[in-house]
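Presented below is the structure to which this report refers.
Here the complex is missing a single protein chain, while all its other protein chains stay put.
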């Protein structure tokens, strides 16, 4: 596919460029804080940058009837309305988290939240010692998936890319669900799945779990 | 509830007697290899013994229109036909495994077996050093739930009641699902859930996952 | 060996009685809050009860020149002086924790505390939901062994007998040391090791790590 990349010079941009290139996809347009460059017509636009970039991202989608995979966090409700509006014209995938495994875990826990509702629950998340926020956003998202709050223990050590563990216990059994990030390229792989989904989906608004369930 | 217990003198029998007693249920009939004793009319019959006991178990159900919770393994297809036939008269719950947590894990993995189908998979199970069969029946049941075979590593150490771990990995992430048995009374607790379910269910044939999903 | 047991009716007393009996040792004297009973001369006295019992415990040791295995916590410095004094007459083993595995872990970490001093460290301990103190005394003892404090995360779930995990990381590696209690009889097994050690040791004061290192 021919894709445009908004946020080309960021870390996520670099990983997307590398993975999409290795998968045979062609980067035909780049957009960044300092402007943009184009050498073709994109079928899809990927934006993992900042809210301030959204307006130009949507303009590109509209101009080329290009699908959109959006991973920007911190969008306002007006922003989200504009994104929803765009999904009446093209396929739009939006998620705050493109991690494949962690989303599968969230889906499983959400589906079983009622059956697990009388199990006691705590979480542990381990990240590198530069991470400031605690608990991690992903730990909070796991609580959302389970529909309840619980103690979350934040371990900060060395250079760990990120582990999340959910403990659930009744009086005789302990269930432990752990997600370990091995490579930080996990997110760009999710973006690739989303792009491959969107390019052949009908227009409409999808989240990343729709992508994983292949609900086009 | 007033219950009959087939296999009263076995280990599972002792745990059921203890847990059901603590939950306020009344043991009104016991059956064992050496005969039986009765001091009331059972509303439900629990049988976690051997195939040879099935005939008398079904007779008691029929005589008292009592529900049945059956955990006997090694039943023949004729046996199973007789059990199915009984479910036209009374509620019957049958399962080879009444562990609550392990069944929840199997249900989750079964539901997500397709989404997880391109993840590489291995299992590890840890049990006490007296356990002869390897891999454990539960490890095989987990493979069934996932719809595919995989290497299963059997660790035999000390006095461990039983851990089962499913590893699933793609190139960037590792998902680990672990079930740990803390007390061997886990199974009797499942039997209690099944009995409480059956006593108020309509006649019919149920498995333990129906109990957990409360599908009466 | 012929042993006296102070704190006969407590939980630890019951486990000691059971394990020592199975190992062929003979209980010849019991002491409890309500008094005592004697049917022989003890070679060794075990006391896992309360500070208030210490005086009579030491009297029995002196009267019969019996060795002492003492596990009482909360002793005053006067109490400890009296215990030390007793060790001039008979072998005395004193420890606040008779867990074999956890003591081995503490010894290992203590020996390597300097080599590990530039590794970042955190701990996690998991116990049943009735446990009130946090972090556990054992977590604090692990910190002592390592000669430094660190964050300790206390997970309280179900009926877990007790796990302790020490995480140590540098920028490229993670070391994880975990001790899991499988049966609460772990402590009585340590008491048995200590008694078998003391019965053949020379008079003197020993801790449980001397027992494990067999330093008589």
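Residue numbering begins at 1 within each chain, and the chains themselves are lettered A, B and C in the order written.
We adopt the following convention: contacts are C-beta pairs under 8 Å (C-beta built on N, C-alpha and C of every residue); 3 or more make two chains touch, one makes a residue touch a chain.
Treat the numbers as computed from the prediction; the structure is a model and nothing was measured.
Considering the complete complex, the chain that is not shown touches A, B, C. Within the complete assembly, B:169 is the residue of B:115, B:169 or B:199 that touches the hidden chain. Among B:33, B:55, B:85 or B:120, only B:120 touches the chain left out of the display. When the full complex is taken into account, the listed residue touching the unshown chain is C:107, out of C:107, C:150 or C:199.
When the omitted chain is restored, the residue from C:142, C:155, C:186 or C:201 that touches it is C:186.
Residues 158-161, 182-183 of chain A touch the missing chain (whole complex, contact as defined above). Interface with the hidden chain, as seen from chain C, comprises residues 99-102, 104-105, 107-108, 111-112, 115-116, 168-183, 185-186, 189, 212-213. Touch with the hidden chain on the side of chain B covers residues 120-122, 124, 126, 129, 151, 153, 155-160, 167, 169-174.
Here is the rule we use: only the chains that are shown with their structure count from here on.
Averaging C-alpha coordinates per chain places the centre of chain B 39 Å away from that of chain C.
Annotation for chain A: residues 169-174 touch two or more other chains.
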